[in-house]
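Complex shown without one protein chain; remaining protein chains in place.
Which chain is which? They are A and B, in the order written, and residues in each are numbered from 1.
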Amino acid sequence: MKSLHVVVTVVTGLLLVLGSLDMSSPGDPNSPPATHVSPRYVESALEETAVPNMVTAVLADYRGFDTLGEVTVIFTGAVAVLLILRVTRDEDET
Amino acid sequence: MNREPAGVVVRTVCRRLTPFVQLFGLYVIMHGHSSPGGGFQGGVILAASAILLVLAEGTDWIRRVSLPALTVLTSTGVLLYAGVGGLCLALGANFLDYSVLPFAEPRSVGMLLIEIGVGITVMAALVSIFRDLVMFE
Partner (left out) sequence: MPSGFNFDFVVGHFNTVTYVVLMMIGFYAMTGKTNLVKKLVGMNIFQWSIILFVVSLAAKRGATIPIALGGHASLDGGTALDAAQYVNPLPHVLMLTAIVVGVAITGVALALLLRIYRRYGTLEEDELLERIRHS
């Protein structure tokens, strides 16, 4: 049974490496992640928002709605742990 | 889980070190504009100072942290974030459109306000999760 896990893991790894052979080499300034919307963020972050840190400008201004969702996720995580772990005296394992 | 306080050397060093760690966490939040950092990173550093104190002082220390205050702090950060967005909505622009806020450089100040909200929520949420995991009997 354990050999099945090893075989599946190795086959998945080989398939992943095979699928990534067509990717452009790292450090290429013309790769697809760096050409569509990122040059606009880099060039206009300082003049539009007066904030030199481009990562903060994208996180809090251009994509601020996603950050609201992320804060809600960490808040929900804290509430979920609270609901799972805080037991009162009268409610025990049922 | 019950953890005894550590020896006197560890306890003294951690107590002396905690204000500097918290000051550094506040610095990382406030200087998220011009150096690497921001709300999440600073909030995690602030929570780490609380965890350091628990490791040094034992679990009796965290028993005295007031639960309602921690939960209220968690909600305050989200409220601050959504409140800034709602304020922009009330002033006539889109949700989270900072350009209508009545400050000089409105987008920069709007970003600072929401980063503070994010920092508060992340710190309180991580301390709350840690407290629940530690004080489960």
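Rule of thumb we're sticking to: contacts are C-beta pairs under 8 Å (C-beta built on N, C-alpha and C of every residue); 3 or more make two chains touch, one makes a residue touch a chain.
It should be emphasised that the depicted structure is a prediction, and the values quoted were computed from it without experimental measurement.
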(request) Just the residue numbers, please: which parts of chain B touch the chain that's not shown? (result) 34-36, 38, 40, 122, 125-126, 129, 132-133, 136
(request) Would you write out the residues of chain A that touch the absent chain, in ascending order? (result) 2, 5-6, 8-10, 12-13, 16-17, 20-21, 23, 25-29, 31, 33-34, 37-39, 41-43, 45-47, 50, 52-55, 58-59, 63, 66-67, 70, 73-74, 76-78, 80-81, 84-85, 93
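Convention: only the chains that are shown with their structure count from here on.
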(message) Based only on mean CA positions, could you tell me how far chain A sits from chain B in angstrom?
(response) 21
(message) Taking the touch rule as given, give the residues of chain A at its contact with chain B in the complex, in rising order.
(response) 48-53, 55-57, 59-61, 64-65, 67-68, 71-72, 74-75, 77-78, 81-82, 85-86
(request) Write out the stretch or stretches of chain B touching chain A in their complex. (result) 32-39, 71, 74-75, 77-78, 81-82, 85, 95-96, 98, 105, 107-108, 110-111, 114-115, 117-118, 121-122, 124-126, 128-129, 132-133, 136
